[in-house]
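The structure under discussion appears below in the form of structure tokens.
Yeah, one chain of the complex is gone here, protein chain that is, but the others are all in their spots.
Chains: A, B and C, in written order; residue numbering restarts at 1 for each.
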Amino acid sequence: MKKNRYDMGEIDIAWCPGCGNFTIHKVLKETLEELEIRPQDVVICSGIGQAAKIPHYMKCHAFNGLHGRALPPATGIKAANPELVVIAESGDGDMYGEGGNHFIHTIRRNPNITNIVHNNMVYGLTKGQASPTSQHGFVTSVQVNGVILEPFNPIAVAIALNGSFVARTSTTEPEKMKTILKRAIQHSGYALVDVFHPCVSFNKINTFKWFKENTYDLEETYNPENKFEAFKRASETEKLPLGIFYVNPDRIPFEENLTVYKKNKKPMSARRVELNHLKKFINQMGK
Amino acid sequence: MKKNRYDMGEIDIAWCPGCGNFTIHKVLKETLEELEIRPQDVVICSGIGQAAKIPHYMKCHAFNGLHGRALPPATGIKAANPELVVIAESGDGDMYGEGGNHFIHTIRRNPNITNIVHNNMVYGLTKGQASPTSQHGFVTSVQVNGVILEPFNPIAVAIALNGSFVARTSTTEPEKMKTILKRAIQHSGYALVDVFHPCVSFNKINTFKWFKENTYDLEETYNPENKFEAFKRASETEKLPLGIFYVNPDRIPFEENLTVYKKNKKPMSARRVELNHLKKFINQMGK
Amino acid sequence: MKKREDISIVLCGPAGQGIKTAENLMVSIFRKSGYAVFATKEYMSRIRGGSNSTTIRISSRPVRALVDRTDLLIPLDREAFKHVQYRISPATKIIGEKETLFQQDAQWSDQILDVPLAELAKETGGKIYSNIIVVGIIAGLLKIKKTIVHSCVKEIFNAKEKEILDKNIQAVDRGMAFSSHLPSDFKIEMQTQKDNDIILNGGEAIGLGAVAGGCRFIASYPMTPSTPVLTFLSQHGETFDLIAEQAEDEIAAVNMALGAWYAGARSMVTTSGGGFALMTEGLSLAGMLETPIVIHLAQRPGPATGLPTRTEQGDLLFALHGGHGEFPRIIFTPGTLEDGFVLTQKAFDLADRFQIPVFILTDQYYIDSYYHIPKFDLLKIKNKDYIVKTDAKYKRYALTENGISPRGIPGYGNGLVVVDSDEHTEEGHITEDLDLRVSMVNKRLKKMDALIKEAVLPDWIGPKSCETLVICWGSTAHIVAEAIEKLKDKKIALLYFKQVYPLPSKTMNLIKKSKKLIIVENNATAQFAQILKSQLGIDIPTRILKYSGQAFSVEELEQRLKKAAL
Partner (left out) sequence: MKKREDISIVLCGPAGQGIKTAENLMVSIFRKSGYAVFATKEYMSRIRGGSNSTTIRISSRPVRALVDRTDLLIPLDREAFKHVQYRISPATKIIGEKETLFQQDAQWSDQILDVPLAELAKETGGKIYSNIIVVGIIAGLLKIKKTIVHSCVKEIFNAKEKEILDKNIQAVDRGMAFSSHLPSDFKIEMQTQKDNDIILNGGEAIGLGAVAGGCRFIASYPMTPSTPVLTFLSQHGETFDLIAEQAEDEIAAVNMALGAWYAGARSMVTTSGGGFALMTEGLSLAGMLETPIVIHLAQRPGPATGLPTRTEQGDLLFALHGGHGEFPRIIFTPGTLEDGFVLTQKAFDLADRFQIPVFILTDQYYIDSYYHIPKFDLLKIKNKDYIVKTDAKYKRYALTENGISPRGIPGYGNGLVVVDSDEHTEEGHITEDLDLRVSMVNKRLKKMDALIKEAVLPDWIGPKSCETLVICWGSTAHIVAEAIEKLKDKKIALLYFKQVYPLPSKTMNLIKKSKKLIIVENNATAQFAQILKSQLGIDIPTRILKYSGQAFSVEELEQRLKKAAL
């Protein structure tokens, strides 16, 4: 295998053998390498959970923050330095549960970041409670009679919010995942990639086999610019489609809308206080 | 006018003269009276904001909690005593901004409550900053160059989440509002009623006249059980439809799903600890 | 080998290799055999791999604290061995496969008992039986009756397929058979004693206390190490007539619980560090609404995510000062399982009576440690009903002498129950009457007088009068007590605080008698010492602190106390 600059070498990875996280990890490293992005230009922001450990297993910048809070620092980082490639990555519980408010408002804000959600339909790290995407009837140590809440449909919600790029993929098809991740990273604006993956330790229902059998690819002819069609497909539950559901051509990334970057592209991180501006301002106050 | 049991008599109401909140207030009181619901059976939960002051102006039980947090106590109250009629009521900032995460997850949880959102597209009480529903370009003291975030579409999001009852009305048509509120309160499960209303002090764009001109009623023949049609209509922006967008016939209210109420309807609030159960349990532990 | 009073067994291996099952099985075998048992674990924040360990103490008389001393060590892999190596003394016996685990460690070679574990396991049906074989070996060493061992294996594996049960019986038999070949100095004999106790861990003690306190609703968001209380109540919700709801986040949890209390259902939340941080706005709300709430806060090392599965007493001052504005609260810090049960029940009672937030402050060590205790005395439990039936004139915040306004609930009586997070009138409506504001602040703070009167006294353990007084709170209680006992110094006593705020007014009298004070805390900044200083002006410069994420061990404390007491 080709050398990958994102490889950490021999390290202890805390995921369970057989976990889908390994696939996402591998594909993401390859994606970045194939896109010829330097590790020094990439920041991965994550929350807390099994998925959220991913930045510790990749050689690039990392901001491993709080459970549910991967998106706000990602937005802050991108605002401070739009030249960085910023990825916000966490689990389904982190991103849609604890972090649900940031999820919906980041879609509205539309920073140019890629949001990868490892969706195993369960809380892995805390040992198997239901996550927002857990299916009806899923039995856990807390949901002893099975989940009664309606499963959260991130794809449909993102489309309802006019999300700028909305996709779903699965560890059952790593090559297609790579194609989608590439498109997402290259997309200008917020890009959601929800990734199905099995949790071998706590989700005995939604296994690799289950994902294989219960998903299918959106057809080649599918047009992702049709919002209503996208919503229809996102609402399917019999079998779950994979692919790029929706791309909104009209959204302008957050940073590009910021006044400070309208005339001057220099990142905020490289600008320093100009006391003469302040002096002028104060003198004017005194007039 | 007929005597209304919800009337507070002569009180000082802190809303600005001409504010749409007065209309909602009046219609809500009439709705409850006409539905012949006793004030002693109604709890209004609210957050903080101008809209959220409403329980102080009505004679019924009230839980005026924190900004953004009207829905969780409403859920707790309903779980503790399903016999109460519970209304969660606040402004757009409260419900969709600070409280966004509860909004999406309460729709999933589906307690049998009515969620009334006074949507004036602005933060009133804090003096006019943008709210999640503020329109593109809306200029405020903080959004000095106008709003750049995509406006939040609560109707489309609620439909995407399979909300059990999703409606929008406006203070420009109080009678229709009443009809919708009645349906919402009678609906079994979570019911969203987003209510457009002008803020005469801080929103000089979305005025009474603007709402008049930029809304229309869903036609009589409209079928609210068609999710895709509902989504399409919810996505309209040219003119904003009013009416009941979506009713989901399949959702079971949260409380009805709870084991404790499956066999025994007595509210939790009326049940007391049975130490003999505990004794039996402890004895079993010791065997 | 002569009879021993107290044996410590350490089982160590990667997560997901059955340590937990082995621990459960051993504990139940030892209990059935009439031994006193204590077990505690320390584990990594991962689901598989890494190195976790369980320490099990068995004895002829009650043991309830962590020791470093390791009489029998069973490392399941080389990593595990390295992980617990520091606990090996010349007296430690090590059981394992010499070749794979220890080859380079000539140092311990004569302490090692070579067991062909892989082979034995293979014979049984695969590596997954190693843990059960190990249990068999230990049972053999302790000369435990086969009938007892079998019945315990059956209890644990009964729910599974018959084949699995049979295999596990085989595994345990193989282990027992093997131990008969062991050199005799590995054999252990100890007195056993029958009792009628129950065995449980801290999470269960809190959960049962909540049930006894009439908890009808728990809303929480999973967070280690606080989750066991949620799990316990979820699992027995039907039995105990309560609702357990996993909220979308901690903010929802605390606000749901307040809603439920408001409507008449006693409620609680269980959380840890960051989850509690998110609840502090709701805590302040409870203070303003005067709606009761019980908060179980299980501490773990911070700041931020810190060490999620480890232990610390680092959130005391945060619990005390969390929430904006000024309002009364109570903080209980149970250190024994009995106290966990009793104080949790009491928390519900006091929360309801005084309409305030009451904390149960524990930590990972407390939650995950178990031992057996006599059955709780339920006759002592009084659950008073403080709710009043309202009439049309009802005022939720009626100004009263003692600051407590009778609490009504919606739907019980003809009155209206209006609660408000703004400053409010007696009726509960928003006000900007600033004189009323002052009355309302006074009313809320007035409750402090009664809270101080009701405060639970610390336990004085040891000689009635002493020269050195050791002060501790919460989960360290048993460890400090045993360490002091070992010091066999008649001039040292222990004062264990199970309520740290407000302090009972007798505290000063208790403390000032001693010449020297030593405080023991599982944190880096001696937070309780800070409270003692700010509340009572007591200065304790001698501090024994630990903040590695581990609990103290008896031996470590013994040493450090000896040094400190000089």
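Following the convention adopted for this analysis, a contact is a pair of C-beta atoms (placed from the backbone, for glycine too) under 8 Å apart; a residue touches a chain by one contact, two chains touch by 3 or more.
Quantities reported herein were computed from a predicted structural model and do not represent experimental measurements.
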{"item": "Visible chains that the absent chain touches, using the contact criterion stated earlier", "value": "A, B, C"}
{"item": "Of C:106, C:434 or C:566, the one touching the omitted chain in the full complex", "value": "C:434"}
{"item": "Given C:122, C:324, C:490 or C:563, the one touching the chain that is not displayed", "value": "C:324"}
{"item": "Residue ranges of chain B at the interface with the undisplayed chain", "value": "12, 14-17, 48, 50, 65-68, 97-98, 100, 123-127, 129-130, 132, 141-144, 201-202"}
{"item": "Residues of chain A in contact with the chain not shown", "value": "14, 39-41, 43, 45, 48, 53, 55-56, 59-66, 69, 71-77, 79-81, 83-84, 101-102, 104-105, 258-260, 267-275, 277-279, 281-283, 285-286"}
{"item": "Chain C residues that touch the omitted chain in the full complex", "value": "44-45, 50, 251, 273-274, 276-278, 280-281, 283-285, 287-289, 301-308, 310, 312, 314-315, 317-318, 320-327, 421-423, 432, 434-435, 437-438, 441, 445, 523-525, 530-531, 533-534, 537, 539, 547-550"}
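Heads up, the rule we're going with is that only the chains that are shown with their structure count from here on.
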{"item": "Chain A and chain B, separation of their C-alpha mean positions in angstrom", "value": "31"}
{"item": "Interchain centroid distance [CA atoms averaged], chain A/chain C, Å", "value": "37"}
{"item": "Computed distance of Cα centres, chain C from chain B, in Å", "value": "41"}
{"item": "Where chain B touches two or more other chains, by residue", "value": "101, 104-105, 259"}
{"item": "Sites on chain C at which at least two other chains make contact", "value": "237, 248-249"}
